[in-house]
Structures are given as C-alpha cells and as structure tokens.
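Of the protein chains in this complex, one is absent; all others appear in place.
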Amino acid sequence: MLNVGIDIGGTKIAGGIVDPDGAILDRRRVPTPSDPQALADAVAAMVADLVTDRVVHAVGVAAAGFIDASRSVILHAPNIDWTDEPLRDELERRIGRPVTLENDANAAGWGEYRFGAGREVRDMVMITLGTGVGGAAIIDGELLVGGNGIGGELGHIRFERGGRPCGCGQNGCLEQYASGRALQREAAEIAASGAFGAGLAEVRTAEGIVPAAAMEALIAAGDAGALEAVHRVATALGEACGGFQAVLDPGLFVIGGGVADLGERLLSPVREAYATALPGYGERPIASFAIATLGNDAGLIGVADLAGGRV
Amino acid sequence: MLNVGIDIGGTKIAGGIVDPDGAILDRRRVPTPSDPQALADAVAAMVADLVTDRVVHAVGVAAAGFIDASRSVILHAPNIDWTDEPLRDELERRIGRPVTLENDANAAGWGEYRFGAGREVRDMVMITLGTGVGGAAIIDGELLVGGNGIGGELGHIRFERGGRPCGCGQNGCLEQYASGRALQREAAEIAASGAFGAGLAEVRTAEGIVPAAAMEALIAAGDAGALEAVHRVATALGEACGGFQAVLDPGLFVIGGGVADLGERLLSPVREAYATALPGYGERPIASFAIATLGNDAGLIGVADLAGGRV
Amino acid sequence: MLNVGIDIGGTKIAGGIVDPDGAILDRRRVPTPSDPQALADAVAAMVADLVTDRVVHAVGVAAAGFIDASRSVILHAPNIDWTDEPLRDELERRIGRPVTLENDANAAGWGEYRFGAGREVRDMVMITLGTGVGGAAIIDGELLVGGNGIGGELGHIRFERGGRPCGCGQNGCLEQYASGRALQREAAEIAASGAFGAGLAEVRTAEGIVPAAAMEALIAAGDAGALEAVHRVATALGEACGGFQAVLDPGLFVIGGGVADLGERLLSPVREAYATALPGYGERPIASFAIATLGNDAGLIGVADLAGGRV
Partner (left out) sequence: MLNVGIDIGGTKIAGGIVDPDGAILDRRRVPTPSDPQALADAVAAMVADLVTDRVVHAVGVAAAGFIDASRSVILHAPNIDWTDEPLRDELERRIGRPVTLENDANAAGWGEYRFGAGREVRDMVMITLGTGVGGAAIIDGELLVGGNGIGGELGHIRFERGGRPCGCGQNGCLEQYASGRALQREAAEIAASGAFGAGLAEVRTAEGIVPAAAMEALIAAGDAGALEAVHRVATALGEACGGFQAVLDPGLFVIGGGVADLGERLLSPVREAYATALPGYGERPIASFAIATLGNDAGLIGVADLAGGRV
C-alpha cells in the first residue's frame, strides 16, 4: 500500500509517494509559502499531483513545531507564524483523505527506525543536528509522542545551568552547544581567540562568520581550530547523550542532520564524552552510535509510514 | 486473580498478597539478609507463607539496581553486593512459579499509575525522593523499561555541569540536589552559614547533622532556614522536571518518598521552578504535580500488578 | 471518520457515506450493469459522486459470491458472470483509494452485529432470507471469513440427505427449504394439494405461482394454507439453527431479508423447531432469536464499517 509523505520545511515543501519498504517512487518540491492558507493549498496541490492514478492509502505531513496529542493541531510553530492552527482539518478538507501530522524530528526518527540506521533495534534515540537540534525517541518500537504530543524535544534539555540563552525562552539548552549554529559559533570564537592557529581566522568574513564550505575544507584538512570546534560540539552532544541514556536507555543513538556529514570525525569524540558522562559507567550496557542513512528524506519517509499505520 | 508482590529494601523485605484492585490482603516483613542466597531463601519463604491456601497467579519482586532487559538478572545493585546475579532463576527454582523482577522505583511508579495518584493519566513521571532519587516513566500506558532494561534513572540526569560528585561515578546528578540526603546537606550548610536565623544551628548534632525529626519540626514551625533548605531542593527538582517535560512530556508528575511528606510546602516551589525552566513555556500545555498516595506500599503493589500482566 | 459502503445487488447498486455510528449521511442508487468493466466504472463513479468534498477513509464493496481470502478477487459470482475477477484491483485503480471486498451476506451480518440487532452480543449468526439464503457468523467479535475466504455459507448446509436439488450442485441444501423461493414453493404445493382450504389456490396464477403480495395478504388474514407454508419454512430454519448452535454456539440468531418481515409469525415456530432439534437441549444455554433492524441497508453499512477497520 502506498502512502504520501510531505515534509514542510522552512524554505521548501518536499513530498513523495512512499512504498511499504520506505522507497520513494515519485517526488515533488516547491517553495514554502509564508501564508498558512497558501501553504495548505500548496500541500493539497502537491498531494493531488503525486496521487494521480495511484492507489494511495494515507497522507502524512511533517512540520516543525509543537503538535497536539491528537496529531491534528499545530500548537506553535517556529518557522511559520502558527498558533493553534488546525492544519489537519484544513488539509483533509482540501485533500478528501485522512491526514496525520507529525513533528519533523519525530518523523525523521521514525524513518530511520523503520528503514534506516535503526532498523535492527527497538529502542532508539535520534538527534538531528541541523541549524537547531531535533530529537525523537523510539521506546520498545513505539514513537514517544508524549501526553501532550510534544515529547522528544531533546534539543532543549538543559546542558549548562545558567548557560547560553536559547530561542525557546530558556538558557543553557543543548541546542546552543550542539547544532549547526553552535558549530559556527564555536568556530567564530576560536577564530577570534587566536588559539589553535590561524586557519579559522583566515576564512572568517568581515562579520566574523566562518562560512560552512570553508569550515568543511578546514576540517578535511585537519586544521586544529576547526577540529577543536567539532570537538566542543561533539563533547556537548556526548555528555547530553549520557543523560538521555539514564532516562530513555536506548540501544542506539542515530545522529542526523547536516553536521552528521562529519561522520566518524563527529562520532568518535561523541562516544568519548558519552562514556565520561554516563551514570554507572562500567556496570551497565552502553549504547551504540550511528550516522543516519536516509539523509533529508528521513522525515518524508517516516511520516508516510506513520500515516499508513495510523489511519 | 491474586498476585504476590515483594519489595526488597536495604534493611527489610516487605511482601504482600495484592488483589486486582491493588489492595493488599495480607502482608509480611522481615529484615534483609546480606547474603544473596540467604536473601533468595527469605523471599521464597515469605512467598510460601503468603500463598498458603490462596490461588496465586504470579510473583513480582522489586529491588534497587540495574535489571537486565529480560527482567531476570540484577546487573548491579547498590545495597547488596550483586553483579550479574540471576535472581529470577534463583527465585523461580525455590518458588516453583513464574517470577518477574523490576527496579523498585519503576515498580513504585507503576503502582501509582495503576492505583494511586496517576490513575487518571496515561503519561506520567514518578520521582521518589528517599535517601536518593528513584525515577519511573509511564509512556502511553506502558512502563518505560529501556532497551537494556535500565531506563527511567531520573535521579542521575545531570543537574549541574561540573557539580557535586555522585556515587554513580558522575558529578552534578540531580540526586545530589533533590533527595532526602540533599535536604539534610542543604540544612547543614545553612546551619553552618548562620544565615536564615539560628533554628537549624540549634538542633544540629556535634557532627553537624540536622536530625530528620528536628528538621520536620522546624519546617512545621516555619523556621526560615529550614524552609530555605526545602526551597533549594524543590527548586532543583522543579528545574529538572522542566527537562523531563521536554523529553518525556508527561501529563502528570507524581512525587513520592519520605521528602514528599512535605506536601504542598514542597510542590508549590517545585511548580514555580518548573515554570521557569520549561522550554517554550507559554506556548505548550504544562503538566500537573501531585503527591504519591500509596506511600511505602507503591513498589509492592506495583510489582505484583506488573507480574500479573507479564506471565 | 467516514467510509463509503457499496452494495452490488443483482439489479441495483446501492452506495452511501457511512459515519462511525453506522448512520448513512448520503446515498446513491443505480442499476447494475451486466458487463464487469461497466460495473466497475459505475461503482467508481458512484464513489466519486459520494465523496466530493468529504474526508473519506476507506471504501468497502459488498457483492454476492465467493471472495478469496485476501478479499480482493471474486472467485465466483452467481448474479454476474464472474470467475476469478480481480475486482478490488479494478476498483482501486479507478478510485485511487484502498478498497476491500466482502460477501454481501457477511457484510449484512457485520452491519447488524455492529449497529443493529446484534450490537449487545459477541457471538452471533445472521441468516438473510431473500430469494436464496445468506449466512454470516460473528465469532467472539470477529467476522468468520474462513481459511479460503468463503465461510459462513449457511444456506448450503444440508437440511435433508437426498433432498431437493440446489443450484450449488448439491441436493437437500437449507436454501431449498427456508428462503423466499422455498416459501413460494411450499405455497404452490399446498395450493395444488387442496389441503388447508382454498385460499392459496384462489390467488395462484395460471403458472401455479402464488404472488408475494397475495401471499402476504393471506398470511395477515390468517389463512390456514399460507400459515402452513410459513410453518414449513420456519421449521426447516429452526431445525437448521439447532445444528448451527452445535457448531458455532452463538448467543443470538438474527433473521433478515424479505421473509423476516413476517416478524414473530416467523420467529415463533423457528424457536419451537430449534428447541426440538438442539443437541443436549435442557443441559445447555440456548440462543435468542431476533429480526434484523437495518433492513436493506445492513450490507452497505456493514461493508463500510469493515472497510474502515481493515485499511
């Protein structure tokens, strides 16, 4: 049975027809309209375009933000100006089929669990390191949704009491220490400090920013400053995973998002920091760490599969 | 159908016959032997004594420590010197009936979920504030056991990076800031500092310890120093609950253990600190807080009920 | 969630939008085309016409005949010339949504079980007395489908060894003794015999047939011959139900179809014959008998509900 998966991002909407093995048979992409009604129209048009003469079972839509426990209302979304938006009903009215919503990080976690890096385990945590941090937890084969629908927000666990302010209204959130933006911040600070050589300082812009491409080149070249920036981010992530282990006890952590392109250069210091921060280390089983395998498609694939199981 | 619940504590073993409504029909109590074989013998004798002429379905045993995913082996226990102890098999061999093991804090959480403060919700976190901190999470009606069997260790989430050392080998664990022992520590520090009046200083022993009974009396009398100690513990607990909300998103936090006897004097500052530490506060549903209602019987009742559902 | 139910009869196709309480919100009716492709086209057009701007979950289609275990292929249908017809795929391709097929008598039985005369029981047998006999069995809340998909063919249990020939290739089938056609046959025989008065003889046509309307009038008037015809049919049905009790042990028999309009005039002798034919009578609980309450809509409602639960 085929399902449609739609992933609403900050700049583009990606959609696809997903088969029962998680393969994308057909796909579409359009820019994300800023107006909620226009966005619902665009999603409906994409679904209609994807379905055409196929037999489609259900439609799943992933979006950033807090989604209510019934998986129908966006309580609050960061990218689009939404508060208590009944997106599911808006979409169902336009599409004429059952629609289910899911948080984008949860959808990506489910995708990796079902068809990607996590398909051999039943207890898994996924952390998506994009500009910010997305989290998802699979507990005994079930997606942790939460009593209010907004569990698994792993990027906003407190990493440092009284630490860096976060857009969520708190301070010290993990997202401020382990994310794409955090990596850039560490790089800029190292460049400004002059420590670890001149590599980062040479590539930074007049605004003090280290461009992502230059950062990647330095890391590949083994530049000490760039590697130090990675090490700081990895250390924060690994220490946080020690805490997630205490609470959720997964068998596997899957790391995704753009920062995960660093691969073993990221995972190796993450594992080290995890070991130093794990309560009861030495007296308990420890988790494995793996890089996500579905890339940007994880959310689209995951939400299509979730939709098929929910309706 | 009746089940037997056994709660192995550091100093005593409590056991009871539990009916399907969570009522204890008969109970026993003996000191905890220090030798593992003697302990297994004592549990088996207690079960035999409780069963006599009753029709008993299953036997559940709660104990502190890490229990493996198959609920049969104690990987590590703090109170008794156990490592990789196949306690379930030892007990089944003596008892001749199916036995299931569970972590004592998980058992207490399950008891409160099924028959106590949490019986109206499906997503609940229980924090037991005894000498240390015990944690349990109920996710969509299921006990979070974890991929390795040792999830829900909420007392060892890091509260302060680089903070107080903990017996688990880490530092900054919540248990060092919010527990019975932490309350005594805060009281002792306040007494030593001389701030908040002389109340605590007057009752402390030559070793600098504030006895529990004296502490209770001071709190009841509204002593400023004693209340400050409570406030510090409550603040730590409330802030940690903000993080648990981000990860687990319960509808209800249930606070149990001896410190929970403080009731609203504890919960009120906990709620305040929770609100200040909750990511996205104002844009999301918040959880309720309640004091546990089953007291010391929660673990015994909970593990009996779990046993009935597992065999 | 709304579902579409379609009931393909020998002369007309009835369709409707069915809500979760079994209410029909909108309905359509067209003649049944004799060509299979034209029939699939007509069903698809009816579904499209019913859906329009509604959010529809699934589509169920009821038809007479043997349906395979996967609920997708009509193995053999009496009304339309179908053999191994992949009707589900034909319909899904036209409709673009998941479709499930069900035997029409099974669908009617499910409808009565969920929303009609059987909604208080979990084990029920429905017998639809139309021109022929349709049967359905609900076992512990599940529709008996059968290992090959064609169980519950209660009309073709043998009522009399070496008895009347049946269209199914057998002889003595219940359908030849208890059905609308059997009622007409008994009436015609009684009229020809001259026993039980002249009532039936006076209304029969030159071909020896007793028209249904005249039959009804005679029954209402208490004509001895007409009542004898009913009694013979009821006796056969009741005796057969004794056997169904031995095999299926329902708590309730629901009698539907046109003959069931006779109400208690039918049920009363059915209960009597059942009691005389029940193995172990007096030493076992007995079943109740009730007239179906959903009329001709039972199949449409039942197949819509089944569809909602299957996809």
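Going by the order they are written in, the chains are A, B and C; count residues from 1 in each one.
Criterion: contacts are C-beta pairs under 8 Å (C-beta built on N, C-alpha and C of every residue); 3 or more make two chains touch, one makes a residue touch a chain.
Remember, predicted model here, so these are calculated numbers, not experimental data.
Though it is not drawn, the left-out chain touches B, C in the full complex.
The residue from C:Gly152, C:Gly199, C:Gly256 or C:Gly308 that touches the chain not shown here is C:Gly152. Summary of contacts with the chain left out: across C:Val30, C:Ala45, C:Ile139 or C:Ala201, the touching residue is C:Ile139. The residue touching the chain not shown here, chosen from B:Pro98, B:Gly258 or B:Pro285, is B:Pro98. Checked against the hidden chain, the listed residues C:Asp123, C:Glu186 or C:Asp297 yield one contact partner: C:Asp123. Interface residues of chain C facing the missing partner chain: 66, 75-76, 83, 121-124, 135, 137, 139-140, 142, 144-154, 156-161, 166, 168-170, 173, 239, 242-244, 246-252, 277-285, 287.
Within the complete assembly, residues 1, 51, 53-57, 92-93, 95-98, 311 of chain B touch the chain that is not shown.
Throughout what follows, only the chains that are shown with their structure count from here on.
Superposing chain A on chain B by their CA atoms means rotating through 180 degrees, a value rounded to the nearest 5.
Of all chain pairs, the one linked by the largest number of contacting C-beta pairs is A-B. Centroid analysis (C-alpha atoms only) places B farthest from chain C. Centres computed as Cα averages put chain A at a distance of 54 Å from chain C.
Between chain A and chain B, the centres computed from C-alpha atoms are 33 Å apart. Separation between the centroids of chain B and chain C, computed from CA atoms only, is 60 Å. Touching of two or more other chains is recorded for no residue of chain C.
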